[in-house]
Every structure is written in C-alpha cells, then in structure tokens.
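Every protein chain of the complex appears in place save one, which is left out.
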Amino acid sequence: MLFYSFFKTLIGQQVTVELKNDLAITGILVSVDQFLNIKLDDIHVVEEQKYPHMMAVKNCFIRGSVVRYVKLPASAVDTALLQDAARREAQQPTVPAPR
Amino acid sequence: MTEEAVPVVEPNAVEEPLDLVRLSLDERIYVKLRGDRELRGKLHAYDGHLNMILGDVEETITVVEINEETEEEVIRTIKNTAEMLFVRGDGVILVSPPSRTGA
C-alpha cells in the first residue's frame, strides 16, 4: 500500500509515465489505484514525432503493469517522510498484532 | 559487486533479502533492470515488489549496434537523468550498493 499511498499525494501533479514499450506520456495525474493503474489528463507524448498516433488522445488510463518508470516532480515528494513510510512498510509484522 | 555476493552471516540475525535493501534506504544504490538498463540513485522507498522511488537518478541504457560496414558491434550508452523516479519492480533484476571504490 506504500506506493498507492504515495501516488495519492501526487494527484494533480504533472508526471511522465514511461511505458515498457518506450512510449513516454506526460500528463496530470488524475487517479491511481492499488494496482498502480494510472489515469492521466492533458497528456502529450514526449517524442511526438516518433509516436504520432497518440496526438489526438487527451487523457488515458495506463495499466500499472506496463509502466517502467514514472518521473515525478521532486518538489512534491517529502523524501524523509517517504523513507519513514518505507521503513514502516518494511517492519510491519507479518501478522498484525491484535489490539 | 563481487564482494556483495559473499554471504556475511550474523549470529542470531535472521535476514530476509529485503532487509538488506532496507539498509540502503537514503543511500545511493545501483539497480539493474531488464532491457540493459541501469539506474544509480538515492533510494527513498521500496516495497516487496521492489517498486522503488529513487532520487537524483542517472539512467544508463546500453545499446549494441552492429556497424553495417565493418559488422563490428558498437556498444553505445544512452544516459538520462531524473530528479525523482518511480521504478516499477517487475523490471528490476538486482539492487546493490554502488561499488565503494567509486565512493
């Protein structure tokens, strides 16, 4: 859930999603789910000449599994908090302790 | 890299491989990816799938091109940078601390 939680904070930010087929799409992150499927708005392809077939598309849904990278604005990331979140995720007990 | 392969057994320390990745949090790491891609950057987050957030990333793509005239293999590298990068875990081959000699 760490990255789902993380991406939720990036909603509204401009990100660039690089797919495993090398297509890179820049757009505003609209939504994300726990599979890290991604919805983008106001998109444009980074190499428009190479991939002109996306010219008319204004928004898209990207299946999480086809993503290679997502380039993010560093200003929108609280790295210290993120590291803590990663530590918490890593140290969560295998079986949650009953409260 | 070769040093990393040698297991160092700590008494009473049951370690999962991911625990070693945790040691590299907030440290620069080296990530080898599918498709002859390599990343170097500071590890900010990871999960069990090895999804990662890296900071100040340098990506190196190795492309082998065959020179049509000489039929020699020409190895070309493409370098990209990103200030903050989410890497999907299914492309990750290995995660390692960068070689200490360089640091």
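The first chain written gets the first letter, and so on, giving A and B; residue counts start at 1 in each chain.
Rule of thumb we're sticking to: a contact is a pair of C-beta atoms (placed from the backbone, for glycine too) under 8 Å apart; a residue touches a chain by one contact, two chains touch by 3 or more.
Everything below uses one rule, namely that contacts and distances are computed from a predicted model.
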Report summary line: In UniProt, the chain not displayed here, chosen among "2559_t:CDS:1", "mRNA decay factor PAT1 domain-containing protein", "Proteasome subunit beta" or "U6 snRNA-associated Sm-like protein LSm6", goes by "2559_t:CDS:1"
Report task. State which residues belonging to chain A touch the missing partner chain. Result -> 1-2, 5-6, 8-9, 34, 78, 80-85, 87-89, 91-92, 94-96, 98-99
Query raised in the report: If you put the missing chain back, which residues of chain B would it touch?
Result: 3, 6-9, 22-27, 47-49, 100
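We take it that only the chains that are shown with their structure count from here on.
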Query raised in the report: So, what's the distance in Å between the C-alpha centres of chain B and chain A?
Result: 20
Query raised in the report: How about chain B: which of its residues touch chain A in the complex?
Result: 18-19, 22, 25-26, 33, 35, 44-47, 51, 53, 55, 82-88, 90-91
Report summary line: chain A residues touching chain B in their complex are 2-3, 6-7, 20, 36, 64-65, 67-74, 77, 79, 82-83, 85-87, 89-90
